[in-house]
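What you see is the complex with one protein chain gone and the rest in place.
Residue numbering begins at 1 within each chain, and the chains themselves are lettered A and B in the order written.
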């Protein structure tokens, strides 16, 4: 009971404090610390800083950071220490360091900068790192320990070791140990080499490289051994990274090609304007972002249906106005749609601009997923990959499970027969074309996150998309998926030793040769239906 | 050059419809011999252990329900489709499975398609000209000159298929029946040893059918003819030997009367209940 009563009492006191802070005007201990720092002569600054650190105040890091950045000032009239938020122009924007309250602007003449010299600034970095190392959040501690790698000096060894004793998180311990080991290897400690043997961090490798070049043969040997094992690991990571880039490029190819695969498979027509439908999707994303300034994430999400619709409608217009008049003349269709692609490109150049447009990447899509020191996966590519798979799965569902899919498959296999079974081939054509075009629009939305949006966007992908469709086999979605992913990966595998351009040429030549061997692609349709 | 001329002119020495000197060796038996042939498309067995022999000079009719493998069989003989297993011999010397379509055609197997296929942009005369037996390599074709004898030969066939009046019209304007006849005419120009004729009377009038029957029976004896047909009346009017195909293999063989009384055949044609 007594415990409850006591805590209740303290709770009440705390509440009372909160409500009556201005009234009670109780002195914040931080104020004194800051004033102490501001007034300290240069010989005693260090003491003042230590006082702030020792206070254990959570705001200490912010204060010291501001101090290091010349953002700590004193108001000449009142002697109050303030944070400078913005020090451009005549009037500076200031805030109360104790409450964080914005105090508005004040002429810079009324402010006095709290002086700092370079010796102190150098020490401040280590002190702040130690502060971070003692932070409550293990992620902050880990980042701080990582930053310390290669920066440890004699003065930091003792506090780091102390920290290591207390540290509970294994990840943070590893980092601290590595940071200490780098220091020790630099000092010629052979045993410390062992600790670094598994590290992929570039500073660890730099330390080992230095050690390998040292005069101490034992140390050099140990370092070389460690380096070899690191090299092995790096190779693996490099391979994983190549695979990642390959799959990412592949999923872009799949997105770009899958709409083409549908229209080509079902209607036997080559839509040369497919690339421009992709471009329309990308421009739609840009347009939606223009309409919703400051909300790139929401705009991107809205662009998905919008891009699909815009491209699908454009597709329907193309189908109704041109393609339907060219039934049974695939080569003429190819030419006519090429003409349309020229018109669409020029239209964008004239109406919007011949220059590229940048589409903003929302925050949740930027940055990367860190796997280890040598491998981090950029988030935007990861999202595009996932998006490609979702689109693929959705198309599979449409083809397998819906009435439209059934009709489409029937028309693909035997148009005349399907028609005599009462399937309205014209309607199927329109819907398929709209679907294929819409998917192109989706590809454009995704591409806008990876490359510049410009009038030539579509052209860059059209030949690759055709190659994917031809490689995978017409009328086969799985073929398109596998062809797209494998072509993307092959391209990335070739790039390191052949260069980007040569890799592309090799892939093109490979496909040209492949078509000779298997004219109907990886997964051909067999039997009678394929003959017609 | 004279060698080439000799080659192009050689066939003019022979009278029309006279037996053509052919490398095909039929002294030891049939002109066409198929044994244990199997073909499947994606697991579907189109031809299943098919055995068939055609004698030199024979007129054979092949009947069978849809999907019995009749067209696939012709595809195999002409080199369009390669069987999974089995052997196909033309005479006793030529293994057809090692040859491609043009070689097989040059060797003396002519084919008329199920759907009449003529070159619609060319005139009737030109269609026959292309079919004419000649050296069909590139340069001889480029330098080929129409000789009076060739012209006569084509005119003769034109007469026979009743298209003399239309000789300079593009083949595209012909009626369905006329196209069938033109295609038969092209077959005749090729002077094959073996004619494969897929549904020759589809879309023909009663009269035209009679003439076709006459023509095909007159060819038999000098050339071997294999006719695939659905029209039972037509088959009865020309057939001596009839082969019934079912599910890719031979169900029955014999005269028309024999096969039409065969209980198996009746079952296939009239359904299980019958």
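Of note:
Rule of thumb we're sticking to: contacts are C-beta pairs under 8 Å (C-beta built on N, C-alpha and C of every residue); 3 or more make two chains touch, one makes a residue touch a chain.
By our rule, contacts and distances are computed from a predicted model.
Considering only "Regulator of SigK", "Thiol reductant ABC exporter subunit CydD", "Phenylacetate-CoA oxygenase subunit PaaJ" or "Amino acid/amide ABC transporter membrane protein 2, HAAT family", the record for the omitted chain gives "Amino acid/amide ABC transporter membrane protein 2, HAAT family", by its UniProt protein name. Only one residue from A:236, A:298 or A:342 touches the chain missing from this view: A:342. Across the entire complex, the residue among B:71, B:153 or B:190 in touch with the chain not shown is B:190. When the full complex is taken into account, the listed residue touching the unshown chain is B:117, out of B:51, B:85 or B:117. Where chain B meets the chain that is not shown, the touching residues are 1, 5, 78, 80, 101-102, 105-106, 110-111, 113, 117-122, 126, 129-131, 136-138, 141-145, 165, 186, 190. Although one chain is hidden here, its contacts on chain A can still be listed: residues 268, 270, 322, 325-326, 329-336, 338-343, 345-347, 349-350, 463, 466-467, 470, 501-502, 504-505, 508-509, 511-513, 515-517, 519.
Here, only the chains that are shown with their structure count from here on.
One inter-chain figure worth recording: chain A and chain B are separated by 67 Å, centre to centre, where each centre is the mean of the chain's CA atoms.
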